[in-house]
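Questions regarding the structure given below will be posed in turn.
All protein chains but one are shown at their positions in the complex.
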Amino acid sequence: MTATSRTNPSHRGRPTMLGQNQYGKAENRVVKITRDGDTHHIKDLNVSVALSGDMEDVHYSGSNANVLPTDTTKNTVYAFAKKYGIESAEQFGIHLARHFVDSQEPIHRARIRIEEYAWERIENSDSGSQFIGADEVKHSFVRQGQETRTAQITYDGERWEVFSGLKDLTVMNSTNSEFWGYVKDRYTTLKEAYDRILATEVTGVWRHNWTSDEDRMPNWERSYEQSRKHMLDAFAETYSLSLQQTLYQMGARVINSRSEIDEIRFSLPNKHHFLVDLEPFGMENETADGAVYFAADRPYGLIEATILRDGAEALIPVDLTNL
Amino acid sequence: MTATSRTNPSHRGRPTMLGQNQYGKAENRVVKITRDGDTHHIKDLNVSVALSGDMEDVHYSGSNANVLPTDTTKNTVYAFAKKYGIESAEQFGIHLARHFVDSQEPIHRARIRIEEYAWERIENSDSGSQFIGADEVKHSFVRQGQETRTAQITYDGERWEVFSGLKDLTVMNSTNSEFWGYVKDRYTTLKEAYDRILATEVTGVWRHNWTSDEDRMPNWERSYEQSRKHMLDAFAETYSLSLQQTLYQMGARVINSRSEIDEIRFSLPNKHHFLVDLEPFGMENETADGAVYFAADRPYGLIEATILRDGAEALIPVDLTNL
Amino acid sequence: MTATSRTNPSHRGRPTMLGQNQYGKAENRVVKITRDGDTHHIKDLNVSVALSGDMEDVHYSGSNANVLPTDTTKNTVYAFAKKYGIESAEQFGIHLARHFVDSQEPIHRARIRIEEYAWERIENSDSGSQFIGADEVKHSFVRQGQETRTAQITYDGERWEVFSGLKDLTVMNSTNSEFWGYVKDRYTTLKEAYDRILATEVTGVWRHNWTSDEDRMPNWERSYEQSRKHMLDAFAETYSLSLQQTLYQMGARVINSRSEIDEIRFSLPNKHHFLVDLEPFGMENETADGAVYFAADRPYGLIEATILRDGAEALIPVDLTNL
Partner (left out) sequence: MTATSRTNPSHRGRPTMLGQNQYGKAENRVVKITRDGDTHHIKDLNVSVALSGDMEDVHYSGSNANVLPTDTTKNTVYAFAKKYGIESAEQFGIHLARHFVDSQEPIHRARIRIEEYAWERIENSDSGSQFIGADEVKHSFVRQGQETRTAQITYDGERWEVFSGLKDLTVMNSTNSEFWGYVKDRYTTLKEAYDRILATEVTGVWRHNWTSDEDRMPNWERSYEQSRKHMLDAFAETYSLSLQQTLYQMGARVINSRSEIDEIRFSLPNKHHFLVDLEPFGMENETADGAVYFAADRPYGLIEATILRDGAEALIPVDLTNL
């Protein structure tokens, strides 16, 4: 992810050389059902594999002698879902990354990216349902549709790097947000605001400080659930003078509350809700009375920052979109 | 929506004539906040206006003498959100449709289409939060992200036609679905299935039998909530021999349970989950043990049907996508 | 496509009945390469099958005795691409529709929808290329990416209905467009415009008057190419007082120029390009001098109409999106 070029010093006489490269099968959609008697559980993932290593030949001459086919990496995803089950996205990625690096000599590094889609049970609402009597339906689900959970697991044979995250989580405060006291230059026309809507679609990625098989692994499911809760709490509770301030509070709350996390980065579009000018129609539109807003698409403010535990190294890339 | 052509008999000598036509501003994104003391409420809509009437001249000669600008229809949406509030998508559409037809002589018919995005409150999880003490946050929301609710209100000055609906509601039964006993022709290779996943992304539209201001209007919010519940219950409780059977049960349950609804149509893609063949790797993958599936994108089965109250007229168009 | 309900009169005692229904495999992505010596040709289609007929049982009881599986319809698409080749989207759809209706007694009607993606050759630019010498590359293509061509073929065992069309064709006139003389009501704030940009993304569907195997079939490829050309010419050459006028000219030009086409419908979003107000920065922004515009996303005007050959029946549905 960092732009470390892999030079090819022995490749003399050529005016070009190969830099960072990786390959694998992307977006393997795997669903695993677990049956616990009549009660079923779902794990629904989208898994992307990226492998790096001794890959000069395949680029220079087309020799595939070091290339495990992307099709094989796909097969491995499905076989491992059966072999190990899917305890969590992170744990599943760890199984896969370890396998590729440990079993293939030319592969020095594996990066597994995962999206997870959450499902919730359809609750049986009628106690006296004619169809199933007193029995509960335990195999019926509706997709939650809120955020997509993300994970990225990287392994080089020695050190683990685990990112967790989420995207597409849209949140709004309908008050307790202001924006004023900013720089005014000759191109500034914006009016200051003392009671505005603050809405954003959260993309966040956080880095766990677990890096070694020697250390105790975090509880990935609980860590995710708690991190998400702290973010939402901080968003709701911060009286905001800028989206940057809210962002920092969200990140600091996670770092302060979760000792397993050392770094977090957010990309927060400012989903503008503009007060509509109803004066031409002889109407007022005051926020205090409950106002009408135009929800704009583009352009949008985009606020991005990393928050770190003091002394921690910054390892999350600046551009989050792909994760 | 039905293909009724509007002929132009006085338009002699021309080899072409104008048929059905409509115009208006599409996708007006309106958000209305209502403040009830410290407790805020959101309505978040996407409103599209389509007007029809005496519009020959604007097509033949470009005369706009009968044309209320689409920009004006946009302004009206925002002004009405303030004037009437947004009690429900359906009620809001009724205000708009009535206005355009009653206030503009050349406009004979108005069709309002609405998408609604649901929000839920961010619950304050820590009773002893340092930021807000015992007070609860009542102005912070997270977008639900599950189905999008839809409505279409059409008015011709006399008669109302109100469709409600939803889209993007993804559901799954991980068992209690079979598929066998079908026709086999020379191009049939499919194996019969006795325990398969049944998953679909529900698009549904239902028609209320309320058509006149003289009659009592349904409670749109409760009607929606109950219709959705009946659909989900029927999906969960039906032991399915075909997606068509499940679809019919979903529709019949709504018609039988909600006297205000006479017709419903579904478009149900069969979101295929294929059992992965793990035999080449020496592994079994039996549904009874909890299996691994490949969730496919395209192609997909597409099952569409209308269910009617006995004797009711079919008025919902066959193609639902635009609603 | 029209909302003709299929009643079930023998289904007495039930409070609900089945209306229009159809099923099949949607979005079969089929690519056919034809080799003419070293010169290759591509046809790249997305084919959706929808079948109707005696389908009451599968809905009421789940009996699949009349159901040709959607998987079989998929297989048929691929087998027919080999058996018949793909001369044109329309001709390919005719082969498929005829097959399903003629070979399966319970199937009374087949509707085939097709999207076609165009490819053009990568021209060999260097005559003295070191790699291939004087030989030309004749098997390398770049996807055009402009409009998607569409077709819909419907057959009931006797009568053919063939729609052709396109979508996603974005066009712009940077002058020769005005908008004034419209209705002003209390919600009107729009200023009249005497020199504006007119831009739209064309969705169009046209109906051929060929309906019987007895009659001579149109040349589908030439008909498409010429219809597209007439549309673009009319768009470019019309001095426009309203998008409705431009739309009508586009349709009339096609009907007047192509005797095989009796009806055409357009859905034209008005892709607004707003003159930016640069006065606060002491700058003018006049159209006559070459202006700067903000290209808006939502909302947008949406203009839709059908143009018919005088006396022709209107058969194209009002909502085009699915075609």
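So that you can tell them apart, the chains are marked A, B and C in the order they are listed, and the count of residues begins at 1 in each.
The rule is simple: a contact is a pair of C-beta atoms (placed from the backbone, for glycine too) under 8 Å apart; a residue touches a chain by one contact, two chains touch by 3 or more.
This structure is a prediction, so every number in the text was calculated from the model and none was measured.
Novice: Looking beyond the chains shown, say which of A:Glu158, A:Asp185 or A:Glu286 touches the absent one.
Specialist: A:Asp185
Novice: Which one, A:Ile33, A:Ala50 or A:Ala81, makes contact with the chain that was left out?
Specialist: Within the whole complex, the residue contacting the unshown chain is A:Ala50.
Novice: Which residue numbers on subunit A touch the omitted chain?
Specialist: Those residues of subunit A that touch the unshown chain are 1-5, 14-29, 48, 50, 55, 58-72, 74-76, 79, 103-104, 106, 179-185, 187-190, 240-242, 244-245, 247-248, 251-252, 255-256, 263, 265, 269-270, 298-310, 313-319, 321-322.
Novice: Touching the hidden chain in the full complex, which residues of subunit B are there? Just list them.
Specialist: 186-187, 189, 280-281, 297-298
Novice: List the subunit C residues touching the unshown chain?
Specialist: Counting over the whole complex, subunit C touches the hidden chain at residues 29-35, 40, 42, 44, 75, 78-79, 81-83, 119, 122, 124-126, 129, 131-132, 137, 139-147, 168-176, 197, 229, 232-233, 235-238, 273, 276, 278, 280-281, 283, 285, 287-297.
The working rule: only the chains that are shown with their structure count from here on.
Novice: Rounded to the nearest 5 degrees, what is the angle of the rotation that puts subunit B onto subunit C, matching CA atoms?
Specialist: The C-alpha superposition of subunit B onto subunit C needs 180 degrees.
Novice: Comparing centres built from CA atoms, which chain ends up most distant from subunit C?
Specialist: Farthest by centroid: A.
Novice: With centres defined as the mean C-alpha position, give me the subunit A-subunit C separation in Å.
Specialist: Inter-chain centre distance comes to 37 Å.
Novice: Going by the contact rule already set, what residues in subunit A reach two or more other chains?
Specialist: 280-281, 297
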